[in-house]
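The other protein chains are all here in position, but one chain of the complex has been omitted.
Let's turn to chain A:
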Amino acid sequence: MASLAQRKTLCVASPLTLRIVAECPVTKARACDLILPHSAVSTPVFMPVGTQGTLKGITVDQLDGLGCQICLGNTYHLGMRPGPDLIEKANGLHGFMNWKKNLLTDSGGFQMVSLVELSEVNEEGVKFKSPYDGKEILLSPEKSISIQNSLGSDIMMQLDDVVSSTVTGPRVEEAMHRSIRWLDRCIAANKNPDKQNLFAIIQGGLNADLRKACLDEMTQRNVPGFAIGGLSGGEEKDDFWRMVTLSTDHLPREKPRYLMGVGYAVDLVVCVALGCDMFDCVFPTRTARFGSALVPWGSLQVKHKQYAKDFQPIDPDCPCPTCKRHSRAYLHALFKSDTSAMHHITIHNIAYQLTLMRSVRQSIVDGRFPEFIRSFMKQMFPSPDQYPSWAVDALASVNVTLE
């Protein structure tokens, strides 16, 4: 662990400012302006995932045109190909992919545990075999930050010891404590604290005491923002929301809160109510490539036969370029002929996510977020008895009752 003196020297002003624009008087929701090195971000915000330095068939101009202010890149993938040296030569990931707005990079740890077989975690870091050349590689906190420094992202994530959210027992506690030690190593390793923000990741599994302990420790560090990690991995939703709300209860008001891996519309709206500002998920873009278009009443499977002769747009009220020009029937037919069908749905789904978050923000600013939640849920589910009980409970915990 870093000594107190060491920590003090690292207390440079971070390249991040959070202005709270409005707070919901009923729930824990807030609307903020998050000023990052490349541009301001209006929160609550959904951040699309551009794993390998590209957002699945969409050009950076298209992404910008949809109003996206921040997207993700994955350190594990980019560190493997094309590698940090090349990206550094290209003026960072911004230069390499020519994206003018903000970027957030993860630590690479999650992919290592989820994608790579034979990965092994010890105090030093995560050891794994490269799937490309079989070489043994060690991803330490220092190495992760070094790669992220090369990528030049506006927000970097600490390397954390990721344990599946369904695991219980001493391993969870070990991972939580190790994540705290690794946070200190990451802070010490950051070469660009004046240009790149390093976020801590709260761990502790589904155990409230461990979460609380982690929060106590990590909030003592001088980091510009916090992420809530280790969730969204197949745990019960009842456990999930309780861990989220516990975290936001103890996170400092003046710093951004990023809930990792969350992107379903209902989850977004509920977790905004629980006080989260930032979200990311591959779901909207991945599901698009399978022909699933997101709509206010759920989703629409464009490839299903029932849409072959349906000449309406995906969502008649959606202002995205896809809905402005193309019908469900044409997209259905195009899926059989060209990859551009996927791009059309990807554009629509990103537009859906970003529009949803803009509406959420506006309702917070206007002081009518609880009403927004109620009409959102009404639209999403055919009848109130279909509301998921966890969402009803979570919303009730922040004083919003659904009829």
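Remarks
The rule is simple: contacts are C-beta pairs under 8 Å (C-beta built on N, C-alpha and C of every residue); 3 or more make two chains touch, one makes a residue touch a chain; residues count from 1.
Everything that follows uses one rule, which is that contacts and distances are computed from a predicted model.
The chain that is not shown carries the UniProt protein name "Queuine tRNA-ribosyltransferase accessory subunit 2", picked from "Large ribosomal subunit protein mL40", "Insert subdomain of RNA polymerase alpha subunit", "SKP1-like protein" or "Queuine tRNA-ribosyltransferase accessory subunit 2". Although one chain is not drawn, the whole complex shows that of A:181, A:326 or A:374 it is A:326 that touches it. The missing chain, though absent from the display, is touched by one residue of A:68, A:97 or A:155; that residue is A:97. The omitted chain makes contact with just one of the residues A:342, A:357, A:373 or A:395: A:342. Against the chain not shown here, chain A presents residues 52-62, 65, 77, 81-82, 86, 89-90, 96-98, 308-309, 311, 321-322, 325-327, 329-330, 333-334, 336-340, 342-344, 347.
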